[in-house]
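So, chain A:
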Amino acid sequence: MRASVGLMQGNEACARGAIVAGCRFYAGYPITPSSEIAEELARLLPQVGGKFIQMEDEIGAMGACIGASLGGVKSMTATSGPGFSLKQENLGYAIYTEVPCVVVNVMRGGPSTGLPTSPAQSDVMQARWGTHGDHPMIALAPASVREVHDCTIRAFNLAERLRTPVILLYDEVIGHMREKVELTDPSQVAIVERPKPTCPPEVYLPYKAGEDDVPPFVRFGEGYRYHVTGLAHDERGFPTQNPRVVEAHQRRLHRKVERHRDEIAAYETFMLEDAEVAVFAYGITARSARAAVRTARSEGLRAGLLRPISLWPFLDLEVGKLAQQVKAIVVAEMNLGQMIYEVERAAQGRARVAAYQKASGEPIHPEEILAALQEVR
Partner candidate 1 sequence: MFDYHEYFRSEMMPHMWCKGCGNGIVLKALLRAIHRLGLSKDRIAMVSGIGCSSRLTGYVDCNTLHTTHGRPLAFATGLKLARPELTVIVITGDGDGLAIGGNHLIHTARRNIDLTCLLFNNQIYGMTGGQLAPTTPEALFSTTTPYGNIEPNFDACRLVQAAGGTFVARGTVYRAIPLEKLIAEGIQHKGFSFIEVLTTCPEIHGRRNKLGTPAEMLQALAKTTLPTGVIHQASGPEYTEAYDGIIAKAQGRT
Partner candidate 2 sequence: MNSLVHQRCRVYTTEKVTIRILEEWCKGCEICVDVCKKHCLAMDILGKVKVVNVEACNKCLLCDVLCPDFAIAIE
């Protein structure tokens, strides 16, 4: 592959990004609107010596993905709302056992079967808290076809670097639309490999982390025989209920993500320098927000946009700073209130936080956000 300009669909860009990132295993189950990722990888993976399998269900797909990753192969699965719900138990397993993988959720209307072919942004909290237990989470939310491609690569890099699953969240519109994209030459893309142990097998402790809180990883079958369990475990990987060990492990998992926050955090600001009102919007909604900000500016309203590209961990610092600068933040999202609570928490009352929410299965139109901006000016 060389640097190229062309028309590409969002889901196709995801599949291609995965190949560039070094993904060589995909397990999935058909579900709209994410199926094109599977279809594309079923074609592409064997071409590069990778493997694709359509599993019997979403749960099995997530399990196979983790199994393959323990075999040393970069792995991915993709799904949509209901399937994402089914994957949650094994997603928690991957977090706790620190198995890198990428999970894509192309969001559609819900709850339940909902609107299979219509967009929503209603899984951002499921991404954060869908699996049980206390855990950190990394989630990225691209807003264009090009960004889907790049965020997929980033998701793999973060997953491998930090030994944790990374979630890619985008909606049906971005998944299905085709857009002009200009892709960088894959040979120019930085690819991260998982940290490997330098010690001999006899002294290897699979869950003993170095200074960066990330334990080195070795694939099964390399002489480093170890145990992986979803039970609370010690540095050797063996089950334990020792409160001190359990707590230390939990805290390390959180610290691992928290201390790499700057590596994970990604966002875009648009006309924010002198803004007095701002929109906080991600994914497809951020595109409408951008159009709304342009129109607002042409009408003399000093509006700006903060577009998070990384949703989790939440951009507390950036939103806190924004709240000091502007008098109001409009949180526009295709749900009836999810990220707005995070924005309110981070704003700490320093700016008014107003909602523009929509749950009709249609994207938010720029004019709707413009009206919301005019209301809070």
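Selection rule: all candidates are chains of the complex that A comes from, given by their letters.
Observations
By our rule, a contact is a pair of C-beta atoms (placed from the backbone, for glycine too) under 8 Å apart; a residue touches a chain by one contact, two chains touch by 3 or more; residues count from 1.
None of the values given here were measured: they were computed from a predicted structure.
Going through 1 or 2, you find that the chain touching chain A in this complex is 1. Here chain A touches candidate 1 in the complex through residues 25, 27, 43, 46-47, 49, 51, 53, 55-57, 59-73, 75, 89-90, 93, 219-223, 225-231, 236, 238-239, going by the rule given at the top.
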